[in-house]
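Shown here: the complex without one of its protein chains, the others still in place.
Coming up: chain A.
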Amino acid sequence: MKTPVISVKNLVKKFGSFVANDHLTFDVYRGEIFGFLGANGAGKTTAMRILCGLSAPTSGELMVGGYDVYSQTEQIKRNIGYMSQKFSLYEDMTIAENIRFYGGIYGLSVKERKAKEEVLLSKLSLQGERDKLIASLPLGWKQKLAFSVALLHDPQIIFLDEPTGGVDPITRRQFWDFIYEASADGKTIFVTTHYMDEAEYCDRVSIMVDGRIAALDTPEKLKKQFEAADMNEVFLKLARKAKATE
């Protein structure tokens, strides 16, 4: 029996009279790559903030990594990693400084942090580069490093919010190699993207439309269900309907 690492039952989030999340129900399993798609304004960011312990739901039962999103937000934050294209590493600090900084934020002891730093640098073959500024690194390295830093405290779950936006096509694909690697290590990956080819790489994909989950399944089954050639077509079919009501 698969155990859910994220369990969401009837999540509702309202801002005044506006319902941003309207009874979302889904589970995400250990080691799964879970694609969280939706049109702009569909309620993805709201739901993601709740799952990261940054915002409280209006109602519903939610567990993230075994912790309750109402009462155990600090434990949740310590057990998840987060990375986005917009927010990752500090450009004007060196590689080593960034690792130290995030190690501190995640509450690693000096000893743990030093050990992690060595492992991380040797894994990425960056031992010789530790004193280089992030700003001076090629994009591919930055991405790889940002991802590794988000995993520094050994989180069970990693949230990736449009991690590949604006990234060149080769680096974008290398990034998905890291995602697969982490998933093979048992990490659960929760990822948003606007690149529909990337939706094909997920184990399961949910598509949000107007605050609800309009579809959730493996890419293969979604394509069958919506009689679509690829995920782009699935997305267009679902999201286009919603447009009429905007």
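We take it that contacts are C-beta pairs under 8 Å (C-beta built on N, C-alpha and C of every residue); 3 or more make two chains touch, one makes a residue touch a chain; residues count from 1.
Note that contacts and distances are computed from a predicted model.
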item	value
Undisplayed chain, where the name is taken from the UniProt record, one of "ABC-type multidrug transport system, ATPase component", "sulfate adenylyltransferase", "TonB-denpendent receptor" or "Carbohydrate ABC transporter permease"	"ABC-type multidrug transport system, ATPase component"
Selected residue (touches chain absent from view) among A:Gly16, A:Gly128 or A:Gly166	A:Gly166
Selected from A:Thr3, A:Asn40 or A:Ser71 as touching the chain missing from the view	A:Asn40
Interface with the unshown chain - residue positions in chain A	38-42, 139, 162, 165-171, 173, 176, 180, 194-197, 200-201, 219, 230-232, 235-236, 239-240, 243, 246
